[in-house]
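Here the complex is missing a single protein chain, while all its other protein chains stay put.
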Amino acid sequence: MRLKSQQKSLVMLLGAGSLFLLAFFLVPLLFVLSESFVGDDGVVTAARYMAVLVDEQFQNVYVRTLKMALVVTVIAVFAGYPTAYLMMKLKPSRKAMLMSLVILPLMTSPVARTYAWIVILGRYGIVNQTLSVLGMTKEPIRMLYTEGAIIIGLLQLFLPIMVLNLVSALENVPNEVEEAALSLGSNKVGTFFRVIVPLSFDGLIMGVTLVFTGCITAYVTPAILGGAKVLTLATLMRQQALVLMNWEAATVIAVVMILTTLVLHTVMRRFRPRNQV
Amino acid sequence: MKNSKILILITALVFIFLIGPFIMIFLTSFSSDSIMRFPPKGFTLAWYTKALNIEMFRTTFWVSLKTGLAATATALILGVPVAYANIRFNYRGKNALELLFSSPAIVPGMVIGFSLLRFFVYVSNIPIGIGLYLGHTAILFPYTVRVVSSSLRNFEGDIEQAAISLGSTPLHAFFAVVLPNIQSGLVAAFILAFITSFNNVPVSLFLTGPGVATLPIQMLSYMEYYYDPTISALSSIIIVLTVIVVQSAEKLLGISKYV
Partner (left out) sequence: MAFIELNGIDAGYEKGKPILKNFNLSVEQGELVSLLGPSGCGKTTTLRTIAGFIMAEQGAVTIGGKDYTNVPPNKRNIGLVFQNYALFPHLTVFDNVAYGLRRRKVEKPEIAKRVAEVLKLVSLKGFESRFPAQLSGGQRQRVALARSIVIQPELLLLDEPLSNLDAKLRDEMRAELSRLQHQLGITMIYVTHDQIEAMSLSSRIIVMNEGLIEQTGTPEQIYESPATPFVARFVGFDNHVDGTLLELGPKGVLVDVHGVQFVSRRPSPNLSKADEGKKVSLFFRPDDTLIGAVPGANAMEVGIDFSNYQGNTTQYAMHLGTHALRAVVVGKPVADGVERTVFSIPPEKLIVERGV
């Protein structure tokens, strides 16, 4: 195509979308970010950041959020790999059926999904009732509004994401590779760790990145299962912004969230093989 | 297959963990107990009647539906040309623009909602309902671009050139040849984007207020005050509808490859 006409079509194709995102995404974001560096007197300052970052409650919440994200990620890897591996070995029809079950938690309303855990972990929920019938507990154990409850809730959301990433990575590992490794004298477990894992490493890294960053920014799960008792970065931000009307603190938390996510993305990208995008 | 027993066990546990909770919701939604207790006692449809009759759920359902449809349609109209440009053309600054187009999916939803709220409050008195629609459109945009791009990638550019060599203008070729052949990608994008919008909490959280709320936000606030199976009943309805939509979309379009 003539270059002039290509430029014209590019403007037509990209113009509306770019303008929309500029006006209703990028500019508001930059506006809020810039605002956080300006003090009440209109002078550029990092004071707002200092105020939040030295706060002990914030530090506790931040550490707790990272810790829970780490736990969820580790469990998701260890539960996700065998699941994805087995799914790859199944007949296409069975695999498709399991696939649609895997995406179910991702597609259903997060409120409905998380609410289920209130039913399960509640005072009279199935876990407490079973324990008391078995005579193992006298009083119901408080499981809701604990870190454990949040971890369980997050896991139900993010395990599918890990499985999906691993499945699509394993799909690119030819069956023959595994057979070749076995024929060369490697045992099953050895083959898995020396051949399958390295070849699906990219999917693993993708999954880890998405799960970890997703845990840090997740809102509904900690809101329902942690409440105001066990705050995470997301629920703390909501509390600051909408309950305490402390916009400045909420902005700082938002910046911390973005930075943490960006750092994770950058760090994890270094682990990814060169030939992948 | 020595280790396949362990594999099967782990996989079974994973699926019980993923799906079991949904079954629990069903069971409790029919319980005649007014507090949530296991095992459920009796059988009643009263909670369903109650859920469907709560005025706030009905109005917020319509808000969610309208917002979802409008935002999805807008995101598709904006996203399809962008996806097309990125698949067919190479141009200067492509990487930077692609980053812009995908960033609403990277920036946490809460931050997007929060900054829109601050911005709207600061610069103008944009009605909150419009703000909700704009925020949802922004987060759906990367979705539509990604899904439509991946179906465009499978559509050979030669077919379009064939149409042009037979006398179509590039614009006519796009509507007569390209769009009909990426139909399933468009439908998949529509379903995924709509579900994403309908379920969204982080963005809506900041762009709702007195008078304007979405269904998930309304459910959250109901849960703060009441502890009865009404939410079980409402959740069951939503889950069943989602399962029907997702399963048929998976059967017809293989939607899981786009998730």
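The letters A and B name the chains in turn, as written, and every chain counts its residues from 1.
Note that in this section a contact is a pair of C-beta atoms (placed from the backbone, for glycine too) under 8 Å apart; a residue touches a chain by one contact, two chains touch by 3 or more.
Owing to the predicted nature of the structure, the values given are computational and were not obtained by experimental measurement.
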Exercise. Looking beyond the chains shown, say which of B:S4, B:N53 or B:S165 touches the absent one.
Key: B:S165
Quiz item: Looking at B:L132, B:V147 or B:V177, which residue reaches the missing chain?
Solution: B:V177
Self-check item: Missing-chain contacts mapped onto chain B
Solution: 156, 158-159, 161-170, 172, 177, 180-181
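The rule we apply is simple: only the chains that are shown with their structure count from here on.
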Quiz item: Whole-Å distance, chain A centre to chain B centre, using C-alpha means?
Solution: 17
Quiz item: Considering the complex alone, what residue numbers of chain A touch chain B?
Solution: 6, 9-10, 12-14, 16-18, 20-22, 24-29, 31-32, 35, 79-80, 82-83, 85-87, 96, 98-113, 115-120, 122, 124-126, 129, 155-156, 159-160, 163-164, 168, 188-189, 216-217, 219-220, 223-224, 234, 237-238, 241-242, 247, 250-251, 254, 257-258, 261, 265
Quiz item: Mind pulling up the chain B residues that touch chain A in the complex?
Solution: 2-4, 6-8, 10-11, 13-15, 17-22, 24-25, 28, 35-39, 77-79, 81-82, 84-85, 89, 91, 97, 100-101, 103-104, 106-112, 114-116, 118-120, 122, 134-135, 137-138, 141, 145, 170, 195, 198-199, 201-202, 205-206, 216, 219-220, 223, 231-232, 234-236, 238-239, 242-243, 246-247, 250, 255-257, 259
